[in-house]
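What you see is the complex with one protein chain gone and the rest in place.
Going in written order, the chains are labelled A and B, and every chain counts its residues from 1.
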Amino acid sequence: MRRVLSVFLFLCLVVGTTGCGGGGQTTTGKFTIGMVTDVGGLNDQSFNQSAWAGITKVKNEQKADIKALESKRDEDYIPNLTRFAREGRSITWAIGFKLDKALTDVSNSFANQKFGIVDSNLGGKIPKNVVAVTFKEHEGSFIMGALAGLKTKTNKVGFLGGVTSPLIQKFEAGYKAGVKAANPNAEVITAYAESFGDATKGRSLSKNMFNSGADIIFQASGGTGKGLFDEVKTREAGKYWAIGVDMDQSFLAPKHTLSSMIKRVDKAVYDISKQTKENKAPMGKQVEFGLKENGVGYPESTKNFVDENVIKQLEDYKQQIISGKIKVPSSL
Amino acid sequence: MKNTTLKQNRNSALLTSILSILLGIIVGAILMLLAGYNPLVAYQALLGSAILQPFDLGETIRTTSPLIFIGLAVALAFRTGLFNIGVEGQYIVGSLTAYLVAAKVSLPTGIHALVAVVAGGLAGAAWAALPGLLKAFRGVHEVIISIMMNFIALYFSNVLVRTWLAVGKDSTDKIPPTASLRIGSLSQLFAGARIHMGIILALLAVFVFYYLLWKTKLGYQLRAVGYNRHAAEYAGISVRRNIVLSFLLSGFLAGLAGATELLGTSEYIAIQDAFIGIGFDGIAVALLGANAPVGVVLSALLFGVLTYGGGNMQFVAGVPFEIIRVVFAAIIFFVAAKISFRWGNRKKGKAYA
Partner (left out) sequence: MLNLLTNLVDVTVLYATPLILAAMGGLFSERAGVVNIALEGFMTIGAFSAAIFTIFTGSAWIGLLSAVVVGILFSLPHAIASINWRADQVVSGVAINFLALGIAVYLVKRMYNGSAQTPVVPVKLEQISIPILNRIPVLGPSLFEAYPTTYLAIAIVIIGAVILYKTPFGIHVRAAGIHPAALETAGVSIYRVRYIAVMISGALAALGGAGLSIAVGSEFNQTTVAGQGFIALAALIFGKWRPGGLLLAATFFGFSVGLSLIGQIIKLTNYVPSEVLSMIPYVFTILALAGFVGRAESPASLGKPYEKGSR
């Protein structure tokens, strides 16, 4: 018992010496944005980083007050979202489908606050104070598949996935459809590392796929995909290619990156945040960003290694998807 | 006479812990200063956000309760001279099984939760059975088997979620309220925090742990095996039986941690891309708490405060959360070195040369 007491006293001492600050400052009048990352953290070279870039742009243009909270574990989502909601942020962003259930809970407890979520439609049940942003990754992946189908010399291309899950299978489904459309004779080899952070496994799988005859591999596997770039760099340039994901990844292997499937999380978050300021945000709705909205696509650097004639064909596929002539499957 | 030495030991253990915590915090502060952060602001943010507001206090307690279970699980195995590095895997199957009972069986409120909790504990025990049995009967080192079982548990949970429990989604639905460990009034008391019955169960487990190990014959035998395997054997205690039992009980506690977290905190299972690392936190909790019941509670509380408050430290002072891991490390290290003990001896002029 004495032990308990003394430790308690000790803790009080620490609180005492460091002062008892904290508490939430309320922000009134000013436009304020909060952003909660998933466990990937702020500078994940993926959607969190992209979202933060969009929010930073709002800050620069609209003089908003912005702040981000990184989540370390899934359990952190609720406290982090709550922290912003208590502060009364004009809009609080939840980045990543992993936050879907947490956002549903918090947005119900703070019905007067506005929230946004990226990569989830909350199972179709979107509260009135939430805007759900999703991307048609399958459409962008279709274009990458078409590119791979057109560029392959071996008629074999690869897909490297992270953890087997519906979101990643959306990439796989679109990619496969694209390959098939552009080159019916081409075969797709698929491999999942069952991890988003295992570069060694990503490398081994890529090596295996290349050795089995594939000459182009598209990755949707987070950090695991770094292994693809490590592997392709050791191979003959102009013969073996990698296709990146989320952002322009050509910096990882400048001579070996054919293209990247870009997801404009920054644009989506920027657009919606700005609309929130103007009170025009589509609250209670799902907003989908596909090829049509320029929410998914490929970067300028694609032109480094892909000639105009192929680009033209890609643009043609893009138009057909936008017009609805081609329906891209979003699951396997 | 015996009593006074016991008391002295206890006091020195307490002094060690307090000195270690202080030194750990100082090490953290030095690192922050070196990197150009303000440690006072950081620690203030940490403590302020962990305990001052009712919501945060509730969440801190919520963070603490699985750490108590896991700490006890590791401590129990240590007491029998075994290292259960497999608590992470036992935690995973505990929550998986609790989810199955919660989602696939329907029972009246309360009973449902209770059955799910117990099922989770049993699953944890079952997962720990293999390393225990192999250790006892084949002499295979428990550390290897446990590490392997952790990976198998992770993939096992993922494949069940993906192909059966949440087809076409990344996580399952929430469990029905009948199986939830949350209590509305309790949450309200803490401004909506997810504090739940898990903490009560954890404290109950602490008491059972104490009673079992120090007041029953089984506990005596478990500790005897841990103290000296050969002597225990000589005294007619079945070492094999106790090794297996120790692993089962340890796994049961780890399974309870997983079950209560699922039924009280998350209420769903998601496909996981990596371990959450609660196993290693639990090992640290047990070690810092000297494998003793009260020690585990206090060190779990300390870890809970640091873990939950650490997030805010980054928010307010810009200090990366990882500094918390360094503070943990320093504290454990100083405890390992029995800092006060050495200090005391130095004063008597009897240094260890």
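FYI, a residue touches a chain if its C-beta (ideal position, glycine included) is under 8 Å from a C-beta of that chain, and two chains touch if they have at least 3 such contacts.
Please read these numbers as outputs of a predicted model, since none were measured by experiment.
Between the chain not shown and the residues A:Asp38, A:Glu137, A:Asp215 or A:Asp230, the one that touches is A:Asp230. Considering the full assembly, B:Leu134 is the residue among B:Leu22, B:Leu40, B:Leu134 or B:Ala191 that touches the omitted chain. When the omitted chain is restored, the residue from A:Asn43, A:Asn60 or A:Asn185 that touches it is A:Asn43. Mapped onto chain B, the interface with the missing chain covers residues 31, 35, 83, 85, 130, 134, 138-141, 143-145, 147-149, 151-152, 155-156, 158-159, 162-163, 274-275, 280, 283-284, 287, 320, 322-326, 328-330, 332-333, 335-338, 342, 352-353. Where chain A meets the missing chain, the touching residues are 40-45, 164, 189-192, 194-195, 197-201, 203-205, 207-209, 211-212, 223, 226-227, 229-230, 234, 251-252.
Just so it is clear, only the chains that are shown with their structure count from here on.
Note on chain placement: the centre of chain A and the centre of chain B lie 33 Å apart, centres being C-alpha means. Listing the residues of chain A that touch chain B in their complex gives 3-4, 6-7, 10, 14-15, 18-24, 67, 69-76, 78-80, 82-83, 86, 97-98, 100-101, 109, 123, 162-167, 194-197, 222, 331. Chain B contributes residues 10, 14, 17-18, 21, 25, 40, 43-45, 47-49, 51-53, 55-56, 59, 62-63, 155, 158, 162, 168-171, 174, 192, 194, 261, 265-268, 270-271, 273-274, 276, 294, 298, 307-308, 310-312, 314-316, 321 to its touches with chain A in the complex.
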